[in-house]
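The complex appears here minus one protein chain, its other protein chains still in place.
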Amino acid sequence: MSSWEVKTIAQRAAEAMPESVLAGAGYVLLAVGFAAAFMALMGMALIYAERKVAAHFQCRLGPMRVGPHGIFQTVADTIKLLFKEDIVPSQSDKLLHLFAPYLSMMATLLALLVLPMSPVVQIADMNIGVLYVTAVTGFGVLGVLLAGWSSNNKWSLLGAMRAGAQIISYEVSATMALLVVVMFSGSMQLSKIVESQAEGWWIWRAPVIGLVSFVIFLIASLAEISRTPFDLPEGESELTAGFHTEYSGLRFAMFFLAEFINMFIVAGMAATLFLGGWMPFHIGGFDTFNSVMDLLPPGAWFSLKSGLVVFLIMWFRWTFPRLRVDQLMKLEWKILLPIGFVNLFAAAASVVFGWYFFPIR
Amino acid sequence: MSAITVTSLDERIRRSIGADGGASTTQEYFVNMGPQHPSTHGVLRLVLKLDGENVREVIPVLGYIHRGVEKMGEHLSYRQFVHLTDRLDYLSALANNWAVAKAVEKAANIETNERIETIRTIVAELQRIASHQLWWGVFGMDLGAFTPFLYGFRDREKISDILEETIGARLTMNYIQPGGVMFDIHPDFQRKVKEFLTYFRPKLEEYETLLTQNVIVQERMRGVGVLTAEKAVSMGATGPVLRASGVAHDLRRSEPYGVYAKAAFDVPVGRNGDCWDRYWVRIEEIRQSMRIIEQLIDNIPEGKHLVVKPAVRTKVPEGIHYSQVETARGIFGVMLVSDGKDVPYRIHVRTPNFNNLWTVTETAPGWRVADLVTIISSLDIVVPDIDR
Amino acid sequence: MVVSESNQVVAPPIQRGGFFSNLATGLKSLLKGMGITFHYFSRPSTVVTQQYPENRATLKMFDRYRMRLSLPHDENGFHKCTACTICEQACPNSSIRIVSRKGAVTNKTELDRFIWRMDSCTFCNACVVACPFSCLKMSGDFECSVYDKSLLVFNLTRYAGPTSTVLMKVTDPQERAKMWEPRDVYSGPVPLRGTAVPGGGRTLGAPEPVKASAPVAAPTPAPATAPAASATALAVEEEGGKK
Partner (left out) sequence: MEANELISTVQSLEPAATLRDKVDRPAMSVPKESVPALMRRLRDEPALSFDMLCAHTAIDWHNENRIELVYQLYSTKHRHYLAVFVSLLRDMPVVTSVSDVWRIAEWQEREVYDMFGVLYRSHPDLRRILLDDDWKGFPLRKDYKDEFMLEAPK
């Protein structure tokens, strides 16, 4: 590894750009291509995982027919979706209707770019990484709102409005939880945050505070990506399919994919910020233990951790019912936000007085 | 005499919009919930007047699965009519069969024996449990939790198998006939029912943990869709819906038929008539039904399973004959108008869901769309039973 | 208006306390629910799914399971139906049509065709129960899907002729053979009781023009061990062969 300098693709692009625009553009294309391919593959894998996990929660087997244990089921479904007729309602706002799924997808793609999946697999490493992720995930609500509005369907509009209110509200709490980690690690750069957890993960290193902010982050992010128990924008039993009622074929697949990749991003962010990212499980001082833990490559650690969070999210989905709109708002403004505030103050105090295990040397 | 005008649905909606054509109420809009909607449980259509998410008015529109059962009944013999009642409330097929059988037996003076009545009671109670299991699963799904649906169906499957072994059908059973039951119970019946009871008891506790005690479910149900006792009675609601409002009217208790008089059981009643009470009453009814079965299953007396030859067309003396039974959803009543032939002159079925449905027009306004789903689900509606 | 009599149980109210106790009980209830779902997730033995077409070998229907009506033929290939039409009268939706004929030798009414319309049958079992000679049975064969509704009209008898009792009294095989003649799959129109189905100009009993899609050959009443009726639509026959 020593001969090969660790650089993100974005860095390489930036370096290449002054000399040759073409080379820079090539790197950008490489980055986008990588992200898009990753999205498609990860999306399929997640959908398959979701179906299997759901099935086993419900005493079922799930897809079993296409390939051994149905592993090619999502491939078959993808092919089906690609060939399906793309229906645009005649009374809809056609331009926005066509455009909305891309907007939703774009937000997901942009967030994916900064996720540090291992020290070498990170497309861009910004110094404002946390802020950037918060910003672009908030962008996704636009796609949902436009989809609901342009469909010219009352159920869609209801779903979109629910989504708008929900995502904007819960962003406050999610950011509040993120701030705790930013405070602890003293940086917004995601790679730095990961490195700051070499001695121990923030979820347990800062007693209680880390755990509380992890829980808040998880709940708020679930609401942001509208997964059960916060799947009101889609609320199958209430709004049939919510904002994407009028979508079919490829465009529906885009919403679907964005939803699942968002889940991965939430899991990845949770792993990065609270569970040490690609860092192996280390305990400060126990060197033998730490070296054993190092045997697993960083990428595997990241997958393991984010996989765990993904499983947790699915577990929630297949256990809990849905909240009502007013209860959703109550949970955010009356429960999560006060707790988040108190937690933030506690975090500030603990940073000032160094109240955590293995203080930064 | 002033002229009586017959209006139409369009007229009704126009009236709901208001005299000014909606100019002053720009906030409100109408949506169709159904006939194809995941939580209207079939082809029920509700025209909703909404203000944002808030329900202002509910106009149920019926008839999408009207099959004219009463008209068909005028051409079928009493024994043939039984199989049509399977298709009304298909989750209480046995209880519906029983209502017709009871009416014919009472009218034609057919004496059934103890064995027949015990078998009828046991299978009807088994089906009540199955119906409530299905409802529990669907209720969970309407609230957004998909898993209870599968658990409910998984356990209902056990009952379906038991009934299938004896009856030969899983849904449209046509088992209880005037003058007996179609088959005697299968030799394994008693053992399997006992096995089911031991299997299901811990599962019911799981149901409680998964939904009843879940804080989200409780908050979704608490105080939602309150139906006062006076209104419930005035709207003719029966079954768990009425009992949840605090009126302990249970035909099994007030006019025992079958061998209900022999079994000890409690009638669950609610306090406020909200969704929570309706939910709780049904869960408790599962327990009580299991109690009834437990008491009866070992005491099935010997005897014939059919006292009238099935090839004989039963003639019913002239007059009007009633019978009512308590199905899983309420009182199912049959009125036979006979002119002395073996075919009814007119047959009227009073179905519980028809009356129960209309309480939604009273309870839903003021709540949100999500609550409307909860309320409909807590009424446990079977649409073919409404439309007949 | 809570009527409190004996033998009644009244719904418990939902208990709610202060902010923190609500939070604690709420979280606890959620975790308990997750415990239940995880219990099933972690135990693959609790899976109840049946892999249907694959498990055909082990899938056994109950004896009383009501599907395909059949007119069981005994080991000699003869049935017990006397064409008394009681089942026809018992059928609530006119799914049964008994076509009888004057016997060539006996000069008595005997069964020519037993036509059963699966497309209008509700499997209510009324015919089976009503049959005074117990010659009908609802078999457990439930794989009856076909692409053409007209394939759902079955002729349940394999021969036109008297019952097995009458036939077995005649000891001479030559004489016996004169008394019955084979009947094949029926594919013509079937009148409902009291009215004719529009479009069908043909009458029952008359030789039918054989449709291209309809199965032509019919098994002769050979000594068959299978109790199922001969009249099996082609598609079903193929399905059965795969089992």
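Letters A, B and C mark the chains as written, and numbering starts fresh at 1 in each.
Keep this in mind: a contact is a pair of C-beta atoms (placed from the backbone, for glycine too) under 8 Å apart; a residue touches a chain by one contact, two chains touch by 3 or more.
Remember, predicted model here, so these are calculated numbers, not experimental data.
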Return the single residue from B:K231, B:K262 or B:R291 that touches the missing chain. B:K231
Residue of B:K262, B:K315 or B:R350 in touch with the missing chain, whole complex considered: B:R350
Touching the hidden chain in the full complex, which residues of subunit B are there? Just list them. 1-2, 4-12, 62-63, 66, 68, 70-71, 75, 106-107, 230-231, 233-236, 247, 249, 254-255, 318-322, 324, 331, 333, 335, 337, 345-346, 348, 350, 354-355, 358, 362, 387-388
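As a convention for this text, only the chains that are shown with their structure count from here on.
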Taking each chain's centre as the mean of its CA atoms, subunit A sits from subunit B at a distance in Å of 45
Whole-Å distance, C-alpha centre of subunit B to that of subunit C, is 28
In subunit B, residues with contacts to at least two other chains: 147, 154, 210-211, 214, 216
Multi-chain contacts in subunit C: which residues touch at least two other chains? 30, 33, 36-37, 48
Contact residues on subunit C for subunit B in the complex? 1-3, 5, 7-14, 22, 25-27, 29-30, 32-33, 35-37, 48, 62, 64-66, 86, 90-92, 122-126, 129-132, 138
What residues on subunit A touch subunit B, complex-wise? 54, 57-60, 154-155, 158, 162, 228-229, 231-232, 235-240, 318-327
Going by the contact rule set out above, which residues of subunit C touch subunit A in the complex? 23, 30, 33-34, 36-38, 40-41, 44, 46-49, 51
